[in-house]
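The complex appears here without one of its protein chains, the remainder shown in place.
Chain IDs A, B and C follow the sequence of writing; residue 1 opens each chain.
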Amino acid sequence: MATTSLAGKPEAERCCTVDRVSMVYKIGAFGGTDLPAVRDVSFEVRAGEVVSLIGESGSGKTTLGKMILRLCPITGETITVDGVDISTFKRRRLKTYYRSVQGVFQDPFSSYNPIFKADRVFSMIKDEYFAEVNAAEWRRKVAASLEAVRLSPDEVLNKYPHQLSGGQLQRILIARALLLDIRLLVADEIISMLDASTRIDVLNLLADLKAQGLGILFITHDLSLGNYVSDKTVILRRGRIVEMGAPDRVFGNPLHPYTKSLLTSVPQLHRKWERVEAELAAGRAGLTGRCIYHERYPNGDGPVGLDAERPTLAEAEDDHFVACFQADGEETC
Amino acid sequence: MTVPSVDQGVDTKVDRVPGARREALYFALRNKKLVGGLTVVLLFLVLAVVGPMLTAHGPREYVGPPMQPPSSEYWFGTTTFGQDVFAQFVYGLRATFRVGILGGGLTAIIGMFVGFTAGYRGGLVDETLNMITNVVLVLPVLAVLLIISAYLRVRSVEVQALIIGLFSWPWVARAIRAQTFSLRSRDFVDLARLSGVPTRRIIFGEIAPNMASYLFMVFILLFGGAVLFAATLDFIGLGPTEGISLGLMLNNSVKWSALQLGMSWWFIPPGIGITAIVGAFYIMNVGLDEVFNPKLREM
Amino acid sequence: MRRYFGRKFLIYALTFFVAVTINFMIPRLMPGDPVRSMVARAGMQTPEAAATMQEYYTRIFGLDVPIWQQYLNFWAALLRGDLGISIWLFPQPVTGVIMRAVPYTLALLIPAILLSWFAGNKFGAFAARRKWLDNTILPVGYVLTATPYMWLAILLAWALGIIAGIFPIAGGYSFSLAPTLSWTFVGSLLAHWFLPFVSLFLVFFGGWAIGMRNMIIYELEADYSHYLQALGAPQRLVRKYAFRNAALPQITGLALQLGVIVAGAVVTEIVFSYPGLGHLILKAIENQDFFLLQGAFLFIVIGVLLANFIIDIVYVLVDPRTRTGMGGGSA
Partner (left out) sequence: MSKVSLRVAGLKVHYRTLRGDVKALDDVTFAVADGETMGLAGESGCGKTTLGKSLIRLDGRMRHVDGTVELDDEELPIGDTARMNDFRFREVFIIPQYAMSAMNPTRKIGKMTKELLESRGVRFETVRTELKRRLELVGLAHDVLDRYPIELSGGMKQRMVMVLSTLLNPSLLVADEVTSALDVSTQRAVAETLVDFRDRGFVRSMIVITHDVSLVYQIADSIMVMYAGKLAEKAPTDVIVDSPRHPYTQLLISSLPEVGVKYADKRLTGIPGSPPSLLDPPAGCRFRDRCPLAFDKCSEEPPFVEVEHGHYVACWKA
């Protein structure tokens, strides 16, 4: 097992910290029903680290990503980036914030305005952030950035989105983000709509960027993809973290029943469902009827907030945290 | 003056790409409804522009013998008072186009403003605007126009267009709001926000261009609506206090018993004018819909 | 569901409030002294009558009290059913004058709306995707919706009334008859009713037919239609389902169109001198009878709101989606 734990790294390398964040969707006119989308979620993304946020639909993973990008309002406690609370940023400050934090979304075709050429995503950045840069220098900058994502400028510039493939479009979006001095990239399901044969190249690209010191929040519903690139895995269910830690621990030794059920359902090549199920059942034998969180904190008074490391999570082993086993997370066991 | 329902399936028109632009032109030129409608509209437009130059008389001048049927001198005959119906008709056409463009335009601007704001801002702003929209929506427009016009001392085409615009925007606002809502959730809008583009430029630079064809079609419907509203007001006797309009011609013809006197040349041309222009616009609109929306093309 | 109606009710209440406020504001906002100009324009024959009216107006408008009190008084009078005295039919109260006209308008509107809605929808659904019908008959529908109500009314009156001489073209019943419950009178009522009815029906019909035709084309392209077709269901069933679903927005459409429909009735009545609200409105305008005009306006607003409310109830009854509280009912 490769130990990728970054627990010992100094505070300064924390890139983005999410601390006890909640988000409630109001449904219906003038409030009405509340739908909690994210509940008390805390984690951090460090520089040079890929954190996978894994969850099914309705787990709140996309909402979290949008909160970090300030595309939806932040409720609950705080999200800090480089130690600064971002929840109150307005206009100018927000614009400056976007210099260092950028996002790429799931649907490459919907990320482009269909009636404009694809390079409009670059010119928008130029107009807003690099108005003073002259055209020739800007072209050089764009070319360099395209090369960083392994695209040749002749191939992709001056074309309309529908003339490019999904993989190319996603890479252009990453190149766009690289034009700014970003420290954190939120990648929301960026490969789920790509064809299998091109997915892996985009994933590899993320890994390369990480090697250059970028912090990446990789949001996905696919466990195998999350596992491939990440240094830390966060599993979300209905807006709560159920398990978190180094990928080889979370996937190699899943503790929470929900993580296990996910693992037994994900279709894998070379391993049929029955086999995976049997393997996990064997691993589970010792855990039946137990709840590690409540064994550690019988009164449910586990440490809260980032100061005490992880809220509502118990450290089961080094760099492996787990929430109460009550599968639904609604009530405790 | 039913406004054909346009609420349906409008989002399909959003996916326009430049390749599709050429495709749209291809279908546009081959669409009989579009070309036919456009031809009729242009014909009347030319008549409205050129017509007044063909006649020496003003629309309200008493120029000839009264109650003359159409002749080589008075092409459309004369009224009970000896006014030239042709002169009234061509000047009336001008008023029709003016009120349509001004009224329709103003309605579109208000509707767009409210729709874009509500759809893009969401939240409380949306709730409030939506409430206002719904209130104005159930207010019977003509009744409101009546009550306002009745108190106006001086009425002109411009004033008419203004009050029409002030009270007939709600359905436009609603339709645009729905469109904006669906476009706003598109990732390219989020991406523009992430690029630091200010709200106003996102709405007009990113969202509105995607609705261009739709907005154009809305304007066509509004043009027709404004023309019909104006004609109705004129007919009730709340028409322009100066000048002439097609609705006013109808009003006069009924008031002075053209029906009973069998002076069909007095009331037929203005009706044909309104019906043909508005109808041609509506048919053009169907044609446009077919051009922009492949599902509707004949298979 | 309660929220749905609660919300609707709020909107209607607000609308009514706005309408009354408009009614109150307009005469006061317009430049000039409304009372004097009204009395002047009313053209009373004797100075005594003019003086009476001047006094009456000043009292009604209550121009000597502060504006908020005028406003409250206005509401108070309204809630008592006091809409003032008609000038045109001085000294009859406006409420009574209007109440006599309303049955005529309803007799025209209700059958015209309902019949045209059903017939138009059926016809539109039938024409959709049937090439020759779609290409020949529907342009006629468009021309019909583009026809100003009054012009169609004029044409019908001219062709069937004047030239063919089949139908009378003025009044609610023959001038030589007094209202009684006799066959002659009912016959006369019907004869006078027919042309305005047909004229309204035709224009409405065109609108519904086109709306339905457009809706059904979308519905036939919907997933559930494709699924039924893939299941080998006959076209009849596919169309039946599409029709059902397409009819729902048409109900909302009816609510949205009510204002315009009423406008149509107003001008049609004017052409046929039919003794309904439209006729009153014309008279009110001709005689500068602002109390009557305001009263008619309020009646129209109330009528439209009531009709909207009925349509809301119908909508909830026919669309299961509103009942389960999951959207639907976009109005």
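As a convention for this text, contacts are C-beta pairs under 8 Å (C-beta built on N, C-alpha and C of every residue); 3 or more make two chains touch, one makes a residue touch a chain.
Quick caveat, the model's predicted, so the values are computed rather than measured.
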Out of C:F5, C:W75, C:F118 or C:Y224, only one touches the absent chain, namely C:Y224
Full-complex touch with the removed chain, picking from C:F74, C:Y241 or C:F309, is C:Y241
By the document's definition of touch, the residue of B:E23, B:E61 or B:E127 touching the omitted chain is B:E23
In the full complex, chain C touches the hidden chain through residues 222-224, 226-234, 236-237, 241, 244-245, 248, 318-321, 324, 326
Chain A residues touching the chain left out here are 2, 56-57, 165, 167, 195-201, 203-204, 207, 221, 223-225, 227-229, 247-248, 251-252, 261-273
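Basically, only the chains that are shown with their structure count from here on.
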Expressed in whole Å, how far the mean CA point of chain B lies from that of chain C is 21
Cα centre of chain A to Cα centre of chain B, whole Å, reads 50
Two or more other chains are touched by the chain B residues none
So chain A residues touching two or more other chains come to 29
In the complex, chain A touches chain B at residues 29-30, 66, 69, 71, 91, 94-95, 98, 102-103, 105-107, 110-116, 121, 124-125, 127-129, 160-162, 173
Per the touch rule above, chain B residues touching chain C in the complex are 1-5, 7-9, 33, 131, 134-144, 146-148, 150-153, 171, 224, 228-229, 231-232, 235-238, 247, 250, 253-254, 259-260, 262, 264, 267-268, 270-271, 274-283, 286, 289, 295-296, 298
Counting only contacts in the complex, chain C reaches chain B at residues 10-12, 14-15, 18-19, 22-23, 26-27, 30-32, 34, 131, 139, 142-143, 145-152, 154-155, 157-158, 161-162, 169, 203-204, 206-208, 210-211, 214-215, 217-218, 221, 249-250, 253, 255-260, 262-264, 266-267, 270-271, 281-282, 284-286, 290, 293-294, 296-297, 300-301, 304-305, 308, 330-331
